[in-house]
Every structure is written in structure tokens, then in C-alpha cells.
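One protein chain omitted, others in place.
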Amino acid sequence: MLISYLPILILLLVVMGFAISNIIISALIGRHKPTAEKLSPYECGVEPIGSARERFSVKFYIIAMMFVIFDIEVVFLYPWAVAYKSLALFGLIEMAIFIIILLVGYVYIWKRGGFEWE
Amino acid sequence: MIPLTWYLILSGILFSIGAVGVLIRRNAIVIFMCIELMLNAVNLAFITFSRQLNSMDGQIFVFFIMTVAAAEAAVGLAIIIAIYRNKATVNVDDINLMKW
Partner (left out) sequence: MLESLLFLIMGSITIACALCVVFQKNPIYSAIFLIQTMVSLAVLYVLLHAQFIAAIQVMIYAGAIMVLFIFVIMLLNLSKADEEGERDNLFFQKPSAIILGFILVVMIGTVTLKTVFQGVKGEYTPETISQIGNTQLVGKMLFTKYVFPFEIASILLFAAIIGAIILAKKRIIED
């Protein structure tokens, strides 16, 4: 049974080997001549203004929170989609109720201005 | 085939680590993460028993626990943000009054 997961193991080893070998090779054969200009963070060619360790706006939190909630909704859809044939109309109605309740929440966010940036 | 008791002991160890974390850390977010760790330990025990008893109910329970954990994370972290706005700290030693 576990043998069917062999591709995942191979992928894992290849990815880890690639990352580690890249770090080692660049440390071994790369040239190291650090200057102040080189060590400053790259910001698309613009002069960096202040530190990058600043607090972000709370607006980002609302986006992340909505992502989590609707991610859960989608995860509930997977077993329903797989078992749809044996559930038939009953499953469809259940899922409709589920989605409508969450749709009310979606409308609430919308009306409350959760999608507006300013 | 590994005896399922090992899984239960692993689950117990994880739960204890989470409980110790809740007791010794002072950062509210880390305390919250330790609670997630305890929830995960319980999930492992549920899945182990579901395998032991050849039943699917444990797995459904874990599914619901994950849903509750997501809802809890959304609201709990919003509470932490609200506290940080008012008191500019998330250290639980400084948040010891209900209202001030």
C-alpha cells in the first residue's frame, strides 16, 4: 500500500537534493565580495525606504480570514462531489442549504465593506 | 504492523507538549499555536481509534474538529488583533484585566 507513495518520496528527495546542492555549490564556487550596495535589499531598482520589518495593515487579515473560511467550504465540497451519485437529490439539497448559509455570510462581508481596500 | 498503542502514546506526548507550552509561554499567539498542537494530538487519537475499531466515525469527527479549529483561529486571531490595538501588547501578563 505504501509503495504507491513512492513518487512522492522521490519528488521529496529530488527537491531537497536540488535545494541543498544549490546552496552548497554556490557557497563553494561562488565569489564573495560583499559591498554595502550588494547587501542592501533589492526593491526592483528603487532605493529602499526604511526597514521591511514594519507592521502591515489589518486589511490583509480580513483577506486571509475570508480565505480560510471559504477554503473550509471548498473542502466540504470534495467528499460531496465524490459521493454525489449515491446521495442524489438529498445531497444536493443539503449542500444547497450549506452554501446558502455561507452565501449570507459572504453578502454580509460585502455589505460591511470587507472587499473594499480603503 | 505497528501496535496502535504507539500512536496513542505519541498523541499523549504531543498533547502534553502543547499543555506545557500553554503554561510556560507568555505570547498570546504562541499560546494559541500550542492549543492547535493539542487539537492535533486529539485528532491523532481519533484517527487511531477509527483505525482500531474499523469505523469511519473518528475520521468524520476529525473533519469537524478541523472546521471548528479554522473558525476558532479566525475569531481568536481577530481578538488578539483587537487586544493589540488597545493595549499594544500580546503578552498575557499585561492582559490580566477584563476591562480597564
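Lettered A and B in written order, each chain numbered from 1.
What we mean here is this: a contact is a pair of C-beta atoms (placed from the backbone, for glycine too) under 8 Å apart; a residue touches a chain by one contact, two chains touch by 3 or more.
Since the structure is predicted, the reported quantities are computational estimates derived from the model, not experimental observations.
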Taking the full complex into account, what residues of chain A touch the chain not shown?
1-2, 5, 53-58, 60-62, 64-69, 71-73, 75-76, 78-84, 86-87, 90-91, 94, 97-99, 101-102, 104-106, 108-109, 112-114
Had the left-out chain been drawn, it would touch chain B at residues 1-2, 4-10, 12-21, 23-27, 29-30, 32-34, 36-37, 40, 43-44, 47-57, 59-60, 62-64, 66-75, 77-82, 84-85, 89-91, 93
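Convention: only the chains that are shown with their structure count from here on.
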Here the gap between chain A and chain B, centre to centre from mean Cα coordinates and rounded to Å, is 21
Given the complex, residues on chain A that touch chain B span 58, 61, 65, 68-69, 71-72, 76
Where on chain B is chain A touching in the complex?
66-67, 70-71, 73-74, 77-78, 81
